[in-house]
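With one protein chain removed, the remaining protein chains of the complex are shown where they sit.
Per-chain numbering from 1; labels A, B, C and D assigned in written order.
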Amino acid sequence: MSSQDKAAVQENTGKTADKVFKVIAYAAGILILVALAAVFLFLLFRAWPLIGGDQSANAATVESFTGGKAHNFWQYVGPLVFGTVLVAALALIIAFFIAVGIALFISHYAPKQLAVVLSSVVDLLAAIPSVIYGLWGGLILVPAIGPFWNWVATYLGWIPIFKGPAASPARTVATVAVVLAVMILPIITSVSRDIFQQAPRLQQEAALGLGATKWEMIKLAVIPFGKSGVISASMLGLGRALGETMAVLMILSPGLTYSVKLLQASQSQTIAANIAAQYPEANDLGVSTLIGTGLVLFIITFLVNFIARKITEKASV
Amino acid sequence: ACGDNTSSSSNGSSSSASAEKISGDFQGAGASSQQSAVEAWIASYQATNPDAKIAYNPTGSGAGVTTFLTGATAWAGSDASLTNDQVSQSKDVCADGTTAFDIPAYVSPIAVVFNLKDVSGQGKHLNMDADTIAKIFDGKITKWNDEAIAKQNPKVTLPDTAITVVHRSDKSGTTQNFVSYLKDAAPSSWTYDLSENWPNEVGQGGKGTSGVISTVKQADGTIGYADASQAGDLGTVALKVGEKYVPYSAEAASKVVDASPLDDSAQGDNRVVVKLDHNTTADGAYPLVLVSYDIACPAYKDANTAKFVKSWLTYVVSKDGQDVAAKNAGSAPLSDTMRAKITKSIDAIKTE
Amino acid sequence: MGQRIDVNHLNVYYGNFLAVEDVNMKIEPNKVTAFIGPSGCGKSTVLRTLDRMHEIIPGAHCKGEVLLEGKNLYAPDVDPVEVRRDVGMVFQRPNPFPTMSIRENVLAGAKLNNRKISKSDADDLVEWALRGANLWEEVKDRLDNPGIGLSGGQQQRLCIARAVAVHPQVLLMDEPCSALDPISTLAVEDLINELKGDYTIVIVTHNMQQAARIADYTGFFNLKAVGQPGHLEYFADTSTMFNNPQNEEAERYISGRFG
Amino acid sequence: MGQRIDVNHLNVYYGNFLAVEDVNMKIEPNKVTAFIGPSGCGKSTVLRTLDRMHEIIPGAHCKGEVLLEGKNLYAPDVDPVEVRRDVGMVFQRPNPFPTMSIRENVLAGAKLNNRKISKSDADDLVEWALRGANLWEEVKDRLDNPGIGLSGGQQQRLCIARAVAVHPQVLLMDEPCSALDPISTLAVEDLINELKGDYTIVIVTHNMQQAARIADYTGFFNLKAVGQPGHLEYFADTSTMFNNPQNEEAERYISGRFG
């Protein structure tokens, strides 16, 4: 009994640390708001000439960007928004199922040793910089995937999105979507895998105990548990796809149309790549216009995340 | 410093240049077209001025000029000459109420390159006049064996391959010079406004010169335009000048610059702006060139910067400097007459 | 009808650790067999080998035979999924599916076996299973509430209802009452008594009174020392086990009883 | 010395749901008080209000007073952290810290509070606490193994050792034995008997025999119907409660006992 008496020496109650820690945590939360507000206000400030400035000068700027095809900011940004969303959505569609598949493979199918190796490979791939995907996509994938797109255009050309002839070289939305899918795949996989591995053993056993097959067990006990995590992982991926600059810049042959002809060149461009392409040679007003498009991208991400959050909230109730 | 590639012999004080050695950190930014040349210049310049640390950031002409106008860089490289507006803005950064000036520093032919099975190859040419080129790049001529091309190349068997036009997808001085050539030399076939962005939706776009070249290389039947130093083993087009077809070369490019007048509408002191004569008929001239300028101030707030800029620009336009660039970046050296005009402007930089 | 289980020379390993050694027993059909013994002696482990549930723990494996009506569960052509369909299981800790309502939890197993179950059949099944688990009165008005919102004891009864709803041949229960109050325990015991007409039931319990009350046969597991493998010390019909055990260890264990 | 607890007009809410209504009782110092009652009646809930543990569930709050030696735990200037330092708790489900070894788990209370403790004191404390929880012999050779690697029963005993090692004034236990075998249960009961010389002990149990064996006072909780709030139906010293209850509901509940 004596031992605990000795242990009960006067101790630092940690009350101050407790309060300080709480303040720091709140401050960190608020800092996010401040940082974001700063970015938003800056964008707005720099884009202000678009709204408050000389409209004829704006028109001239937009005309110089588009070779006279668009005459105001909205005509300019419209196809860019379309292209951005198109490319990112395609990438997400391609990546999502494969990523969830790999995550399940690692968490529930692969033997333990293999799973460990695969996990590290996936983490490594998540870290491959976009400029390398740009190099690879532009120099290796584009020539390699050409025949495949030709095949698609020939046999699936009756579907409007696959209307041929496939561009040669294939610097098209379809190719970019594939590259972006490859880029976001490891991100979605990595987060989903972590979540799946955390799925409670108790519920998995319950499912198996009821005579569920492995897949049924996954459906009953793993996917419901991981759903919101997987959705937020996908949003992470979608966010990256929406904002990806270098890979798109180095691969895509851009255009400013509302076309969904995925296999043809010079149809679409993304906002981020467009900024990177135009910024170096832009004058002050040009920079304002580009930042205006950046602001629009910002708002798109806001909306996408807002909607995704609503979905997640509903799913987790 | 750490990792520098200086040979032990060249950084000694042995070189006997009587001129005062320059030292310090200096920044330039601007046109990416000059990058290779500037790198060669920096390396050679530092051989005699080992204490000068020079960084050139190839951000692009527009950003380069903008940065220069904030005073953050000592000089700028730009594919376009200054606008009058920019000249008056420069009062804020140049000392003593002076305004910035621009001088040609880098002249390079723009090659029209193509990739066509059994036809293209290193040093191989197809003959075309400006009108044909304009029609190809406007999507009016879509097959390689089109009458218009075949007529000018009787000795070549042209395949029935579709033409894929490749142009720059970013804003670019190269594009501006190329379309400006088409507009001047084939006004009836090229009706677009002059701009740094590609004006139509024909073909494919590539980011930067490297994007254009790799796109051209990746498929059969492509045609594009790029700084001639990057043409590599692609086929190139010989332009019709007068009655002859002239393939690109440094000398041919120099000729058109010499044959062109200065732009006297340029406002401001010390400016040397070339008004390229795209319709020249001078013998052996190659009219499709890019003239890239260096932009500087006649007076700087910081004396050391002024000293550096003066010595740097003097070296750049010197025969030595131009030869280094010609050798390593494939540019066309400035002629002596041109150099004489430029030197006057450089000499105007006040170092005291 | 319930099925008979024969366990022959069963050794269970977690990786290289031999957790249970050489278990031999015959579990009679349509009877209740209880496993008792000190903590860590391997009761749960053996129970899980009866429906190959241990296999989902990485590294866990067993040697020996488990015969269900003479058919070896561990024969190479046997699908563990089918084994588990015939052999239901209730766990020590309640584990309702957290995303499902009470009703969906009960139907989870049945839905797997028969997707096109009619609404009225489903209603009947839910009521039957929940009544059997003595939970019906408490939840009948909130069948669509999440199962996880119940108290611990309610959750465990829900899990029993869920297992029973699949109508297995054999029912394994790992301390199903350890989180239940006496009334619920009694109800579950009644349910077990009722079910044994149709099923073979194996139950792990810490409560010797419970074993004495409901089991027809009792197996006493023991372990020589910590770190040593557990083993089946003594297996007998329940009245022999509690009134006249022919095994010294078992007697010592049982005489330590109280209550 | 243990401390006295007075509960006055306690109502506990989960959000807007009134889970327990108007509880009044006096918990004597250095005695063992047991809470019994059917599942869902709010035993755990009331127990948790005694060390303000319910407050960490979002929305949970209570009205009324809990006086520890006459001092209201819910007075505005009272820090719940300090309350919990004096009032220890053992939970229904074993919850050792997964990042810690067995030894570290036992020492967690001291270590987490940044209390400096010498190696030899620590060794003494670990051994004392583990012996008290009847776990020492089983784990003494693997004190540096992770606590989570033990079997369920072993884990729970580890948690008891961990709570005891902080040497609180009051010890609250929420069905601490529901995952233990009889031998471990007996050991824990012995421990409780030993500890009550120093502490006030409140224990929730489903096992009425356990209550009868170890408690000095017993509170019987009940609920009128599901969805209705639970309440303290009857509070008496244990022998009255089990032999001569003056409350009809309590008598009905207790007469349903067995064993």
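Basically, a residue touches a chain if its C-beta (ideal position, glycine included) is under 8 Å from a C-beta of that chain, and two chains touch if they have at least 3 such contacts.
Throughout what follows, contacts and distances are computed from a predicted model.
Asker: According to its UniProt entry, is the unseen chain "ATP phosphoribosyltransferase", "Phosphate transport system permease protein PstA", "Dihydroorotate dehydrogenase" or "Cation:proton antiporter"?
Answerer: Hidden chain, UniProt protein name: "Phosphate transport system permease protein PstA".
Asker: May I ask which residue of A:31, A:57 or A:156 touches the chain that does not appear here?
Answerer: The missing chain is touched by A:31.
Asker: Please identify which residue in D:31, D:103 or D:162 touches the non-displayed chain.
Answerer: The one listed residue touching the chain not shown is D:162.
Asker: Could you list which residues of chain B touch the chain missing from the display?
Answerer: 1-8, 10, 25, 27, 32, 35-36, 39-40, 42-44, 46-47, 53, 55, 57-59, 67, 70-73, 208-210, 213-214, 229-230, 232, 324, 327-330
Asker: Suppose we count only contacts with the excluded chain; which residues of chain A make the list?
Answerer: Counting only chain A, the missing chain is touched by 13-15, 17-18, 20-22, 24-33, 35-36, 38-39, 42-43, 46, 97-102, 104-105, 109, 120-121, 123-136, 139-141, 178, 182, 185-187, 189-191, 194-195, 198, 200-202, 213-216, 218, 229, 232, 235-236, 238-240, 242-243, 245-246, 250, 271-272, 275-276, 279, 291, 294, 297-298, 300-302, 304-306, 308-309.
Asker: Suppose we count only contacts with the excluded chain; which residues of chain D make the list?
Answerer: That gives, for chain D, the contact residues 51, 53, 56, 58, 81-86, 88-89, 91, 93, 95-99, 108-109, 111-114, 146, 148-149, 159, 162-163, 166, 168, 256.
One rule holds in what follows: only the chains that are shown with their structure count from here on.
Asker: For the pairs A-D and A-B, output the one whose chains share more C-beta pairs in contact.
Answerer: A-B
Asker: CA centre of chain C versus CA centre of chain D: separation in Å?
Answerer: The mean C-alpha positions of chain C and chain D differ by 29 Å.
Asker: Provide the C-alpha centroid distance between chain A and chain D, rounded to the nearest whole angstrom.
Answerer: Going by mean C-alpha positions, chain A sits 49 Å from chain D.
Asker: Give, as an integer number of Å, the spacing between the C-alpha centres of chain B and chain A.
Answerer: Using C-alpha averages as centres, the distance is 38 Å.
Asker: Going by the touch rule set out above, which residues of chain D reach two or more other chains?
Answerer: Residues: none.
Asker: Which positions in chain B touch two or more other chains at once?
Answerer: Not one residue of chain B touches more than one other chain, so the list is empty.
Asker: Under the touch definition given earlier, write down the residues of chain A that touch chain C in their complex.
Answerer: Listed in rising order, the residues are 112, 200-214, 216, 220-221, 224-225.
Asker: Quick check on the complex: what are the chain B residues that touch chain A?
Answerer: Residues 32, 59-63, 66, 164, 169-173, 192-193, 195-207, 211, 214-215, 218-222.
Asker: Which residues of chain C touch chain D once you look at their complex with the stated criterion?
Answerer: Spelled out, the residues of chain C in touch with chain D are 37-40, 44, 92-93, 137-139, 141-142, 150-154, 175, 178-186, 206-209, 213, 226-227, 253, 256-259.
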